[in-house]
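The complex is shown incomplete by one protein chain, all other protein chains being positioned as in the whole.
Chains: A and B, in written order; residue numbering restarts at 1 for each.
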Amino acid sequence: MEQFLYYLRASLVSIRRAPLPYALTVFIMALGLGVFFANATFYYRLNADPLPHKSDKLFFPMMLLVPWECNDSTCKPPPVLSYANVQKLSSSDIPTAKAAMYSSDAYLRLDTKQPPLPVSLRITQRDFFRMFDVPVLHGSIWPDDSARNEVILTEALAEKLFGHSDVVGKTLLLDDKPLTVSAVLQNWQMLPRLYDANNRNYTNAVEQIYLPLETGYDMNYLSNSQSSTFDDTDYRQLATQGRTGALHQLQYWVQLDTPAQQQAYRDFMHNLATTEQTAGRHPAVINNQLTALRDIVTYFGGESGDIKAFALVTLLFLLVCLLNASHLSLNRYLSNQYELSLRRALGASRWQLQQQMLVDVLMLTLFSLAGALLIGFGGVQLMNYLWPANRLFAGWDLLLLSGLLVLAWLSSYLVTLYPSLRASFGALNQQLKE
Amino acid sequence: MSLHLMLQSLKRRKVVTALLLLQLTMTLALLLNAMMLASQTHASLNEPTGLALDNILQIQLKPTTPALRKYPALGDLLERQLAGVRTVPGVVAAAYSNQGPLLQGGNNGNVFKVGEQDRTNLSSVPMYFVSADFFRVLGLTLQNGELPVSPTLLDGPVQAPVVLTQHLAEQLFAGENPVGQAVNRGPVAAVVSNFYGQRTAEHVFNNVMQVAPLYGVDWGYSLLVRLDTGTAGTVRQQLEKVLREVDSNIEIFYVRSLAEQHHRLYRTEFGLAVLLTLLAGLMLLVTMISSYSNAHFHALKSQQEIGIKRALGASQAEIFIELLGESWLCTLFGAGFGVLVAVALNKLLATVIVIPAIPLWLPLLALAVLMCCVTLATWYPATIATRVSPATATKTL
Partner (left out) sequence: MIKINNLSKIFRTELIETHALKNIQLHVSEGEFVALTGPSGSGKSTLLNVLGTLEDFDSGDYLLDGQSVKGLSDKALSALRNEKIGFIFQGFNLIKDYSLFDNIELPLRYRGFNAAERKRRVEYALEQVGLAARRDYHPSQLSGGQQQRVAIARAIAGQPRILLADEPTGNLDSLMARQVMELLEQINQNGCTILMVTHDPEQARRAGRQVQIIDGQLSDAAMYDPLAHNNPLVKSSPVAVA
């Protein structure tokens, strides 16, 4: 300990001797690390796997079951499904769980005297909550997928509306239709929200209120992200024409736990496509896709090119800053060379000099880490301002912070290593003579 | 000053020189690509839109009760809202539309000349269902035919006549007179001047308009308002108030000028350009620090050498130029590599974002910027070096 304090003091003395070069070294390290860290925050969180234990077991089946003819391989199946096609796909019992879904907007109030509150809506089926590990706080999830005048709320919304969260059995008006609360969800956030990945929707927050799919169609809710009509279906008649025509607006997820299940489901999809084709209902070539949750963003081409581009550039910047810092620190060490030689002449071993160096590294790590956090925080704020769509991904977690710590230490070590080696391993007598 | 001797001096400090070179290289590479992206975004934001961006406001809104979203209540609401908006001083004209211009994507569909679907089919053409004043609000000029004056039902017994933008008309009818002919959406009544519709469309100037009642307002709708020049600020404040007075059962998502709307279209690019420019600036700063410390350290280390040179008859100016010359030489080398790395970085970036190739004049500009920065950074250390007394030469090491 006493020895450590001595090294610490020696380190401080050498900083005080030339404060400007040291301050510049710290500044440059902090700048490089901070800028890198700000972007890494988004990069890391946007590419995170929200369900690591089952992201390879949840699949989005897509089929080219459409009324137009397409015979070349460039025709991709639509990224959203029609109600009729979901019915056909869900006729299979192979999946462990399955749920169709889409998002919409609605207005909510407790009685007609209140002003309506705009809410985000997910219209889905029973298995959604099980498949995506949605935690239930009160009540129970719908027992089946049939239409029912029931909704599920998030805890935050329940508290906003009623002042408390245990509101199971209470009634509310969704677009002036009375519905009963059947469950309240614990506050949760799936980041990125991969179940709705098309059009980069995965950067949005999870919805506030959940409605059974059949009820959603009965109430004529249209998707607020993408709905495409491939025939004469009138989208204002969702409850009738929407269930039979080629109006595509649904995501559909199935859980296939084993490779055998996955293969069986692929076969099922192929058989379905063949049957449909022979029946003459779908003239296009067969093109089935079964995309896993972890690949869905890539499949929809929704990766953040801007974040990636900036990641590339910040990495280069970090590199330049490290080069620069080692350059500065080399100059600093060479200025101190005489002192180092003197220490060695007085009997300090190389190992002892290296210990001194490690203390220097520790100091540099601390200073540059503090600076990097400050600059990183500023950088995150700036990126939030410039790219508000990614706002939800701005948080820091323990893993990220420890990553920064390791990076800062490693950088400090590298920046100090060569200069101190060069200073302490030089020919002793020559340096003293100089 | 001799090039040969400067080279030797750089070679002698090979580690620091290599570090500096690497930095200069990367700085130039980044600087070039940031400049590229910034100029591209700037160009996008200055592209022609066919619209008087500052004098048109767009209000995006939606009735909050289901009753108001159905006809005849909806038709009545629209009439009342437009009438209310028109009373605001500074408003020249107002119209409704299912969607505004200058969007990423929105309501769109395929359009083709009747009977020639195979040859003329254009997918994702924006469809606007509008009131008759729409053309006046956007300031579109009539090129051909006659604009419809009263709304026709979209699901009525006869198809509603369509108005095409000039670019779309040329694509579909290639030189023929489109007026009197028909596309799949209805008979062509008129052709108007081009305006920017949706960014994801096949061509941003392709738009189809029908004067018709709104088909449905589940996704909300737009009120578009044409203003007298310079009134945007005051009108904007009043619009929300007037609309709430007309009927409070509405949610107003936003009131924006088309200029703001246009800027939002390129928000991502703008953000990246800002960040890259900022980073390039920081990189220049770092390079300046580096050049400074390098020159400073070098000047301190070579005091005796400078003293000898002074004793042998080098004037202060000659010493000064010699040190600057070394920095310049280093910058030139760095810039040479930098251009190569810039091209490589440009290619790499092009795999994740849209970025144009680097034109020839840009490296020269970037080099000039870099030279200025390096000169600035070397100035002080070089001045210090000139103060070395020639008597230093007589002091023996």
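Here is the rule we use: a contact is a pair of C-beta atoms (placed from the backbone, for glycine too) under 8 Å apart; a residue touches a chain by one contact, two chains touch by 3 or more.
For clarity, every value in this text was computed on a predicted model and none was experimentally measured.
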Contacts of the hidden chain among displayed chains: B
Which residue of B:Val149, B:Ala317 or B:Ala357 touches the chain not shown here: B:Ala317
Residue ranges of subunit B at the interface with the undisplayed chain: 2, 4-5, 8-9, 12, 304-305, 308-318, 389-391, 393-394, 396-397
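The rule is short, and it goes like this: only the chains that are shown with their structure count from here on.
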Interchain centroid distance [CA atoms averaged], subunit A/subunit B, Å: 27
Complex contacts: residues of subunit A adjacent to subunit B: 21, 24, 27-28, 31, 35, 105, 107, 115-116, 118, 175-177, 220-222, 224, 234-236, 303, 305-306, 308-310, 312-314, 316-317, 319-321, 323-324, 326-328, 330-331, 334-335, 382-383, 386-387, 434
Subunit B residues within the subunit A interface of the complex: 15-16, 19-20, 22-23, 26-27, 29-30, 33, 62, 64-67, 155, 215-216, 218-219, 248-249, 251, 267-272, 274-276, 278-279, 282-283, 286-287, 289-290, 293-294, 297, 300-301, 345, 348-349, 352-353, 397
